[in-house]
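What follows is a single structure, written as structure tokens, with notes after it.
As you look at this complex, bear in mind that one protein chain is not there, while each of the others sits in place.
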Amino acid sequence: MRAGGAGREVLVTLVVAALLIWLMPLVIGTYTLTVLVIYGMLGLSLGLIWGFGGILCFGQAAFFGLGAYTYAIAAINIGESTVPMILAVLVPALFAALLGAMMFYGRLTDVYLGVITLVVTLILFKFVNSTAGPQYKIGEARLGGFNGIPGFQTLNVPGDPDAYIWGDPYFYVCAVMLVIVFLLVTWLLRSSFGRIAVGIRENEVRMALMGYDVAARKTVLFAIGAAIAGLAGALFANWGEIVTPNLFSLGQSAEIIIWCIVGGLGTRLGPIVGAAGLAYLKFLLGQQSMIDNTLITGLILVLFVLFLPRGLVPAIAALLTSIFGRSRRKPSARRMRRLRHG
Amino acid sequence: MDLTFVILVEMLYAVASLVLISAGLAVVFGMMKVINLAHGEFMMMGGYATITAVNLGVNVFVAMLVIAPLVVGLIGLVVERLVIRHLYGRLVDTMLATWGLSLVFIGLATMIFGNTTTGISTPIPGFAVGGYQINGYNFFIIVVSILLVIGIYAVLRGTRAGLIARGTMQRADMAAALGYSPDRIYMATFFCGSALSGLAGAVLAPLVGLVPTSGGAYIAKAFITVIAGGPSLIAGLVSSATSFGVISQIFTFAISPVIGEVALLIAAVVLLRTMPQGITGRFFKGKL
Amino acid sequence: MAETVLETHGLTMRFGGVTASDNVDFKLAARELRCLIGPNGAGKSTFFKCVTGLLTPTEGHVFMRGQDVTGWQPHQIASLGVGIKTQTPNVMDALSVHENIWLAARRFFDPAEARARADTMIDRLALGSIARTALGQLAHGERQRVELGIVAVADPWLVLLDEPAAGMTAQDVDRMTAIIHDLTRSAAVVIVEHDMQFIRSIAEVVTVFHQGAVLMEDHVDRVMSDPHVRAVYLGKKA
Partner (left out) sequence: MSLNRRELLGGAAALTTASLLPNVTLAADAIKLGSILDTSGIFDAYGKPMDMATRLAVAEINEAGGLLGRPVEVVAYDTQSDMALYSQYGQQLTRQDRVDVVHGGILSASREAIRQTMRKSKTLYFYNVLYEGGVCDRNIFINGVTPAQQVEALVPYAMGKSGKKVYILAADYNYGQITARWIEKFVNDNGGEVVATDFFPLDVSDFGSTIAKVQTAAPDLVIAPLVGGAHLSFFRQWAAAGMKDRIALASTTLGVGNEHKVLTPEEGNGIMCAYNYSQELDTPENAAFKEKWAAMFNGDQSMHEIAVSQYHGLMTWAEGVRQAGSIERDAVIAALETGISITGPGGKVTVDPNTHHAVLDVHLMEMQDQQMRVVETLPQRQPIDTQAVCDLSANPDDNTQYEIEI
């Protein structure tokens, strides 16, 4: 039953994704869609480690920025995008592994963990921000401080630096990447590793007493989340064709957390929906000039927490269940999950 | 010699201003386990309240020390009743809600005050120490934060409200069991915390260029100071503000302000790594 | 003489000025069942925490099957094949009974084998009807039983239980006693317990703690009748 369920879920995911990728460009410009997809991936990266691993990271933006900067710097030096893309995944993962090992073997938890990740993000932000001088150079790439790095080689067909992938094709590349990442996350959560991660989220001491090396497993999960964030960062760099220290900013980190909560923590879809939805909302808001946009964004957040605290996806799921009556499935693990987070 | 004195004053000032900007957050976090991400905006509003009062002809010290804390405390009270009280015990949700509130306040301040508000000058003149001019107002800030710490201590130690507060900090359910409504305790706490934030914003207003987005500059520092301090309110606040203030000033003078800030942040990482429960989680256990 | 599976030498734990565990020498043979008793604050739980790696002793050593495990992390000790149950129920509330026990089995077996063992264990504990229910929704006794399943599912050779019978109904206690006897066929078991009723029903050799040190160690009947023990411990009750 388990294998069959998994197969069907993959199939459903693929069909829904294909439909969305086909239909969405009819409604929203692909350029905007691309960044929504990228933010979705970024949201998923935190949704994975926080929603399923219980690691509240205030600095997911650090890995996003690190991915983007790694890509930009490597692309300037190499002039072809394949290796920079790989580096943009590996460097944040490695950085997260070191940072994670430092934190988790030090038995830091909840709010203290939050502060460390926040502080590390601030350090990166301040460092990158103060690299305007000509002495800050990595190979050919000037770090550029506050103004960031423009003008690097953007994504090309692997092996052919002149065959750029941009515009509509770039949207399809990003969308397919997101689907792949989503399926990988699904697979990961179904695997023993994922189930153990959820166990750790629920009760670290118990899992340690069962003989699991909690610190090591959290470190690995943290690094996986960072790798996904790094990939999102590299895709973002390609999309914007410029990287700036803002990617590392506290505001960016906070936004990722907000995406997860608004979308629904503890679900895979929630953070993606939250990210894409809120980013699109921001995009729409910028087209009006009646009321201060900061004010509107703030109000929406407050109302959300007060009236829809579980997030969109669980709320919609609950609504659907109540409309269509009892689910035809027997009380399966899937339903359990909803109960738990709903 | 003169320079040594100047550096000493700057260090004291750095510690004092950290205490000042963190006190409001520390009270709210220590008592209610609520992280108020609108703390910086409460400070910003304290600044605007002061400027407005001064422009209306109120004495600047009255404006800073009385009006601003009252105004911001009342705003805090409204916020607590409308939003926070629905979210007790949900750390992350309160953070999200207060983040939203901070944006609302920025928006409101922009609509009301615009983004060019003439500030107020420091009411205390600078003076000379040997060959150096120093900011006389620094001493005022140092004095205010010392009084603030003594004041919090006196309230917690010497009053009935303080006793209840200490009980709540140890075990929130105990106070309820003793017949004190947690609702009212939380309301009072949030009022006090907001008032302290307002006070900090007011006192610092003559030293900074006040714009609606000013609050963002404080929240991270205050947050780090409070968490690094650990569970004990006063001992935690003072010890972490002292460590961070001194370290950042040493590096600021020796190298540059950026390195000073980075040194502060690195100190925070090292500190939390070696003392995962904050300074007072390890030392000063059970103290205030 | 059977092999010694657990041994401590001069185990001492101080918190500030308080010595919670004072120079404890302890020895446990394979498949032995041993109860640790003593009044509140006697140092049983501190001793337990030092042995399981939850605390690192200030002085002294812990050996398991001859290996020095002093200062090891709990997960390293558990990985040796030691089943541990802490004082308060320590389970994954949001996960189902099956998931909880499966996770414990998965540490030592591949997924399929783990599933099979979890199923068997659930049958043994008579938890079949609630196997898919989240633990957060279960009664205290059921949760205790699940935790026992978590401890037992991976075939441990040493089981350390801190107050397994606390807050249980008589029926639950009976079932628990049966399971523990079952365990002793393959494992040595250490039980920290308050409940004298339970101890009388299960124990043979009992170690009495007092003020952090071992006061006496003997058969349960002799311990119960010892005037010294009665003075420090049972005397309170009288």
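For reference, chains read A, B and C in written order, and residue numbers begin at 1 within each chain.
As a convention for this text, contacts are C-beta pairs under 8 Å (C-beta built on N, C-alpha and C of every residue); 3 or more make two chains touch, one makes a residue touch a chain.
All of these numbers come straight from a predicted model, not from anything done at the bench.
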Contacts of the hidden chain among displayed chains: A, B
Sole contact to the chain not displayed, among B:Y137, B:F191 or B:F244: B:Y137
Option from B:G24, B:G193 or B:P206 whose C-beta touches the chain left out: B:P206
Subunit B, residues in touch with the chain not shown (by the definition above): 3, 6-7, 10, 13-14, 17, 107, 110, 114-122, 125-128, 131-138, 206-211, 213-214, 216-217, 249, 252-253, 256-258, 260-261
Residues in subunit A touching the chain absent from view: 25-32, 35, 126, 129-130, 132-134, 144-148, 150-151, 168, 236, 239-242, 244, 246, 282-290, 292-294
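Criterion: only the chains that are shown with their structure count from here on.
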Contact graph of the chains (line, ring, star, complete, other): line
Of all other chains, the one whose Cα centre sits farthest from subunit A: C
Centre distance in Å when subunit A and subunit B are each reduced to the mean of their C-alpha atoms: 33
Centroid spacing, where centroids are CA-atom means, of subunit A and subunit C in whole angstrom: 42
In the complex, subunit C residues that touch subunit A: 52, 54, 73-76, 78-79, 84-86, 90-96, 99-100, 102-104, 106-108, 111, 132, 134, 150, 154
Sites on subunit A touched by subunit C in the complex: 192, 195-196, 198-199, 202-203, 205-214, 331, 333, 336, 339-340
Subunit B - residues contacting subunit A, complex: 35, 37, 83, 86-87, 90-93, 95-97, 99-108, 110-111, 216, 220, 223-224, 227-228, 258, 261-262, 265-266, 268-269, 272-274, 276-278
